[in-house]
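Presented below is the structure to which this report refers.
A selection of the complex's chains, in situ.
The letters A and B name the chains in turn, as written, and every chain counts its residues from 1.
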Amino acid sequence: MSKEIIVFGEVLLRLSPPNHSKTFKSKLFEVHYGGAEANVGASLSLMGLDVNLVSSFPENDLGASAKSEMLSYGMKTTIVEQGERIGTYYYEHGASDRPGKVLYDRNHSSFSLLKKGMIDWKTIFKNANWFHFSGITPALSQDLAEVCEEALIIASEMGLTISADLNYRPSLWKYGKKANEVMPSLIKYCNILLGGADDSENCLNIKTAPEEPFESVYTKWQEHYPNLKTIVSTLRFKANASSNSIAAVLWSKNKLYRSNQFNVTHIIDRIGAGDAFMAGLIYGLTTWPDEPQKTVEYAIAASCLKHSIAGDINLSTINDISALMDGATGGRVIR
Amino acid sequence: MSKEIIVFGEVLLRLSPPNHSKTFKSKLFEVHYGGAEANVGASLSLMGLDVNLVSSFPENDLGASAKSEMLSYGMKTTIVEQGERIGTYYYEHGASDRPGKVLYDRNHSSFSLLKKGMIDWKTIFKNANWFHFSGITPALSQDLAEVCEEALIIASEMGLTISADLNYRPSLWKYGKKANEVMPSLIKYCNILLGGADDSENCLNIKTAPEEPFESVYTKWQEHYPNLKTIVSTLRFKANASSNSIAAVLWSKNKLYRSNQFNVTHIIDRIGAGDAFMAGLIYGLTTWPDEPQKTVEYAIAASCLKHSIAGDINLSTINDISALMDGATGGRVIR
C-alpha cells in the first residue's frame, strides 16, 4: 500500500513516576511522547503502513525530542514549528484500587496555537487515502475546532476515508462550548467512528435510553450521520487499575460483530489502549475490508497487548497481534 | 482543628532491594524512613491534622535525613538527639508465594537509649488532645516500657484521648519480659485499641476460646480495661505476598461494625497497611465521632490504598480515600 494515512493531533510530553511510585514523592520521571492520534499513527507505521503525522512543536530541545521520537516509529512528519512549549501531562500509574491519574499541563502549547490556514492540507492529502483525528483536538480551542473542520472539508472533497475517535474528556472542554455543540459538524464527515453509548448525547446530540442495545444506538447514529459506515466501541469489565477484562463491538452494514473477551490480569500501562484498538481497526479495515469479524478481533487483540507495553504507543507487530488473535496467550515463552 | 495529635515511636531507616529483587544479590537499596507510629502521624498530617512526632535520632547525616523526611509530611517533630545509630531494617518485598521478609538491625539505636525523664511530656501535651503509641516501643527495652508508662500517666492526667496499636511482634520482646507482663499496665490508660483475638492472651492476659466471636472477645477486653471505648481489628483473607482480601471490624458501644471487603489484587508495598488503617481510624473518630460505620469504612479504604503505595507511609489524601470508600475503584483513569 503506497497511499498515506494522515493523522492529525497533539503530541504530548508525558512524565511518569517510575515503578508505581506517586508523583507527590517522586524524584524521577520517565519520559514518553504520545497523543491519541500520534499513537494511532505510530502503531500503523510499525505495522508497515505509510503514515504522516501532522502536528505542531516548539523550536526547542523538547520539540526536537518529540519529533525524533515520532520519526523513530517510521512515520513521516509535517510539523508547524511555533510557540514556546510542548503540551505536557503527568501520568501517575495506578495499582489495584488506586486509579491512574492524569494531570494535564497542556495549556498554551504550540499545538494549541494552530489556526485555520496554517496547514497546507491539500498538499498533505495529495498522496493520502485516509485521515484520522480525535475529539480531543476540537475540545482544546475554537481555533482547533476550525482547523479540524477545514481539514475534514478538504479530506472529504479529495475522497479520503475519514476516521474519528470521539475520545470525550469533559475536563478538556473549557473554551465555552460543549462537545455536542461542536462535534456534530465534524462527525458528519466521518466514515469510521469509535464511540460508546455514553457519547451519544454528550458528543452527538442523540438521546438514547439507558441500557439501549448497541444495534439500536448505532442505527440512530447512522441516521443522523449517514457517512458513517463502521462504528466501534471498546468494552471494559471488572476493572481495577491493575486488571481488566476487555472486548469490543463493531457495527457494519446493520450487523453487530462482537469480539472475544480478554482478561488482562497484569496491566503495565493503561494509556493508549483505545488508540491501539483504533490502529488495529484501521489496519483491519484496509487489509480485510470484507471481514469485519476478523477486523474487530485484530483490533481488540492489539488493544489487549497494549496494556502490557510501557508508554503511550503499541509496539506490537502484526505477528504479535495475529498470534494472540489466533489463540496464543503469553503462557509459553517464545524461543 | 488546632489541638495536636502526639505520636511517639521509633523512626527506622528502611533499606529495600528494588524491583522485587532479593537482598542476597542486591546491588542497590531503596531508602525509606518509617515506623509504626510515625506512619500514623504522617498520614494524619497529610489529611490536614496537626501532628507532633516525638522520637530520638543520632546527630549524624542519617538522623538529619530521617528528620527531614518526617518534616516533609508536614509534621512537627520533637527529637531527642543522642546516640550513634538510627534503627535500621532491611525489607525484602515478597511476590506470590515468596513472603516479604523483615531483617531488623535496630539494636543500640538512638531511640533505644531513651529513658524516663528525658522527654518533657507536659510541654509536649500542652496543646494536644490525642496521644498515640504502639506495642513495639515497650517491646524494645524496660526503659522504653517505662517511658511509655510515664507518657500515659501524664497524657491521662491532662485529659488526652489515648490510642494504641498492640502490634505484637514476638521476635522483638527480648529483654526478659513477656508482652502480657508489660502491656496490661499500659493498655489500662487507653481509649482506642487496635488488636485481634490472637493478641488477647499474648498481650492482654485474657483467655479467649478458639473462634470466639469479636463481640465476646471485645466485651471481655472492656471488662478488664474499662477505659477502652473503641476496639478495632483488621482482617486478612486469601492472602499471598502479592494479593490479599482485607476488611475490618470496629467495636463501639457494644456494637460491632463490619467494613466492606476489598480485594487488593496487586500489592505494591505491604508495610504500613495497619498504620494506614490506624490513621484512618483516628481521622474518622475525630471527624465523625458519631458515625462508627463511616469511620471503619474510611479506615479500611485508607489501608486498602496503602497496599498500592511504595514506602511505609500512606500518601493518600482525604479525597483519594473518600472516593474509594464511596465505591470508586481504580478501573477508570482520573483526568
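Here, a contact is a pair of C-beta atoms (placed from the backbone, for glycine too) under 8 Å apart; a residue touches a chain by one contact, two chains touch by 3 or more.
From a predicted model like this one, the values you see are computed outputs, not experimental measurements.
**Q** Looking at 2 placed copies, how big is the full complex in copies?
**A** Whole-complex copy count, per this file: 6.
Assume only the chains that are shown with their structure count from here on.
**Q** Can you give the whole-Å distance between the Cα centres of subunit A and subunit B?
**A** One centre to the other, that is 45 Å.
**Q** In the complex, go through subunit A and note every residue touching subunit B.
**A** 19-22, 24-25, 94-102, 104, 169, 171, 236, 239-244, 266, 270-271
**Q** Applying the document's contact rule, which stretches of subunit B touch subunit A when the two form their complex?
**A** Per the stated touch rule, the residues are 18-19, 262, 264-268, 304-305, 307-311, 315-316, 320, 324, 328-335.
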